[in-house]
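Heads up: the structure comes next, in structure tokens.
With one protein chain held back, the other chains of the complex are shown just where they sit.
This part shows chain A:
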Amino acid sequence: MIDTKVNIAGVEFKNPVIAASGTFGFGREFLEYFPISKLGGLSTKGLTLRQREGNKGVRIHETTGGIMNSIGLQNPGIDAFIEEELPFLHSQDTVIIANVSGNTIEEYVISVEKLNQTDIDMIELNISCPNVKEGGISFGTKAEIASNVVTQVRKVCKKPLIVKLSPSAENIVEMAESCVEAGADALSLVNTFPALAVDISKKKAIFDNITAGLSGPCIKPIALRMVYEVSKAVDVPIIGIGGIMGYRDAIEYIMAGAWAVQVGTANFINPKACVEIIEGIEEYLQKEGISTLEEIRGII
């Protein structure tokens, strides 16, 4: 009998597959294609204290083996999320993770205080969005700055706290260790890679913000290496993110040390990607005679 359950910071996930923030909305669109209660968890679209319209100009650009995006955290704001989306999400029988972004430490703190009052299962602190002018990634590159945000949030946060790391961290292991020391219960890595695309006919950058976040299969080997290095260095659960398109990619992350994975870009290619990955993991374990994920976690 195989068992794919994982326990991260005291929260039980029925399987290790989490829909990644920014790729799954608040779940409603995907409910048309499969019962989202099948998911291990769902990380919400990045939430900010106030509503954001997101960025102007081109927002999506396809590149070899990946997608660049510059959505700019379009979201309804924390209050509207709590009022309009959370009751629906909590009726779905899966772990709900609120992904939170901010321009200032104070915004992070106020947002988390508001979420403390709800029945959200976990908070994922996004200190790594590459597509907003203030805050975002600026918190996610230097370990001491990230540590300060996490420390301030930890003081008020009553929920299990995941910190989402940027691949732009000067030193990903040092960044991970600082965040854990500051109070992170788990780490998710990595966010999109800051990248550049040029329109040579217009002789300018494709995106208004010049750079945008790269995701998809092309980032997987680099993200996988980071998960491997961080999992060897810290004692908290790691959630692997980056180019997971099928169950084989998910198994690779688990073997590299991840407790769970987040599936992002694949949701755009196939609305049923998450559920197919869950089934693929189960079939793989069955075929290989493996009964729990713990048996293969971090074996690399």
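Keep in mind that, in the parts below, contacts are C-beta pairs under 8 Å (C-beta built on N, C-alpha and C of every residue); 3 or more make two chains touch, one makes a residue touch a chain; residues count from 1.
Note that in this section contacts and distances are computed from a predicted model.
*Asks:* Among "Dihydroorotate dehydrogenase B (NAD(+)), electron transfer subunit", "Tripartite tricarboxylate transporter family receptor", "Molybdenum transport system permease" or "Acyl carrier protein", go ahead and choose the protein name stored in UniProt for the chain not displayed.
*Replies:* Answer from the UniProt record of the missing subunit chain: "Dihydroorotate dehydrogenase B (NAD(+)), electron transfer subunit".
*Asks:* So one chain is hidden, and I want to know which residue out of A:E29, A:D93 or A:D199 touches that hidden chain in the complete assembly.
*Replies:* With A:E29, A:D93 or A:D199 as choices, the missing chain is touched by A:E29.
*Asks:* Among A:P217, A:G242 or A:G257, which residue is in contact with the omitted chain in the full complex?
*Replies:* A:P217
*Asks:* To test your reading of the contact rule: which positions on chain A touch the chain that is missing from view?
*Replies:* 22-25, 28-30, 32-35, 45, 53-54, 56, 58-62, 64-67, 69, 71, 74, 216-217, 245, 265, 267-272
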